[in-house]
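This part shows chain A:
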Amino acid sequence: ETMKIGITQNNVGVDSYQTTYESAFIAAAGENSDVDAVVLDAGGDVARQIAQIEDLIQQEVDAIIIWPTNGEAVIPAVRKAHQAGIPVVVTNSNIAEAGFDFVKSFSGPDNITQGARSAEIMCDKFKDMGIEGEAQVVHITGQPGYTTAIERAKGFEDRMPEVCPDVSIVDTQPGDWNREKSQQVMEAFLVKYDDIDGVYSGDDNMGVGALNAAKAAGREGIIFVGATNFAVGYEAMAAGDYWGSIYQSPVDDAEAALKTATDILEGKELPFLNYFDTPKITQDNMGDYTKPVF
Partner candidate 1 sequence: MTDAKPVLRLENIVKTFPGVRALDGVSFSVMPGEVHALMGENGAGKSTLMKVLGGIHQPDGGTIFMGDDAVVMAGPLEAKAKGIVFIHQELSLAEELSVAENIYLGELPTKSLGRVDWTRLSDQTNAILQKLNVGFDANTRVGDLSIANQQMVEIARALTVDAKAVIFDEPTASLTDSEKVVLFDVIADLQATNVGIIYISHRMEEIFKITDRITVLRDGQYQGTVETADSTEESVTQMMIGRTLDLSRNASHHALGDVALEVRGLSCGKHYRDVSFEVRRGEVVGFYGLVGAGRTEIAETLFGLRDPSAGQILLDGEVVRINSPADAIARGISLVPEDRKGQGLVLGMNCRDNMTLPQIDRLKAGPFVAQGAEMEIFDKYHKQLDIRTPGWKQRVGNLSGGNQQKIVIGKWLSMHPKVLIVDEPTRGIDVGSKSEIHKLLRELAAQGYAVMVISSEMPEVLHVSDRIVAMYSGRVMRTFSSEDVTEDNLIQAISGMTSEQVA
Partner candidate 2 sequence: MADITRQQIGSLLAKQGILIAFVAFLIGFTIANPKFLTPDNVLSVIRSSAILGVMALGVTFVVISGNLDLSVGSMMSFSTIVVLDLHDKIGPALAIPAMFAMTLALGALIGFLVGYLKLNSLIVTLGMLSAIHGLTLTYSGGKNMDIVDKEGTWFSVFGQGTALGLPIPILMFIGVAALLGLILSRTSFGRKVYAVGGNGTAATFSGIPRARTVFMCYLISAACVATAGLIQASRSLGSQNTVGQGLELEVLAAVILGGASLLGGSGTIFKTVIGVLILGFIQNGLLLIGLQFYVQFIVTWVIIILAVWLDIAAKRGKLWSPIA
């Protein structure tokens, strides 16, 4: 008896994290002979995602995994799945509390903690350099409106004053998860501020964009910290240009989601929140980690 598992992802084409997630999920499902998977992509559109959940219910799958485009809007659709007796697993970013009753489990990274950890990485580095008393930081966020972007920004901005109260975050602008856009934003920052000590960006793609801008302008000594350690970020760290990031593997993410779903179908007891660990990675400890594949 195979398990039919349907997944609807947020927006696969948008970055290599999500694409790698998709292929990792397909690969993991392929390896497990007990699993048949339908892999759908909502293209960032809530309406399409809800339609996909309805389709999965209609196709009578055994479990649904959802990477919500909007943590609240999908609740009624999730309720429908729940009412149809189909267990729902949420992956990567969680849905709102009002929907917890209709969901079996969440599996994914803790984005708020990630933001906080990035703040700590940066603060520690400032302390090493002895500039924690006056450092100025600019912040490049992900695409406006995305849960991941919002949570990481919140984690960072809440944590920084706790660990380094005298560091000031002088400006925040979105880089849309896009290296080029981020490079443009950074170029403007560099013109606007004569003194920038640190740059926090919502992921390494944007971080590297900002780094390129700084290099082109010949500005040295800026501490770059990102999140979701992409291969580019890892390489820039190896080259000594980029200070640190958060190590998060989409493969782990995808496998954890599938595992959670199969465990539920096999009747295992699971905690409601299954965060997988996303450790800090800096130039100091990067040897402990393999280079990301994406």
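Selection rule: all candidates are chains of the complex that A comes from, given by their letters.
The working rule: a residue touches a chain if its C-beta (ideal position, glycine included) is under 8 Å from a C-beta of that chain, and two chains touch if they have at least 3 such contacts; residues count from 1.
The structure presented is a predicted model; accordingly, all values stated were derived computationally and were not measured.
*Asks:* Okay, in this complex, which of 1 or 2 is up against chain A?
*Replies:* The answer is candidate 2.
*Asks:* Write out the stretch or stretches of chain A touching candidate 2 in their complex.
*Replies:* The touching residues are 12-16, 18-20, 22-23, 144, 171, 173-174, 177-180, 183-185, 187-192, 205, 208-209, 212, 216-217, 230-232, 235, 239, 293-294.
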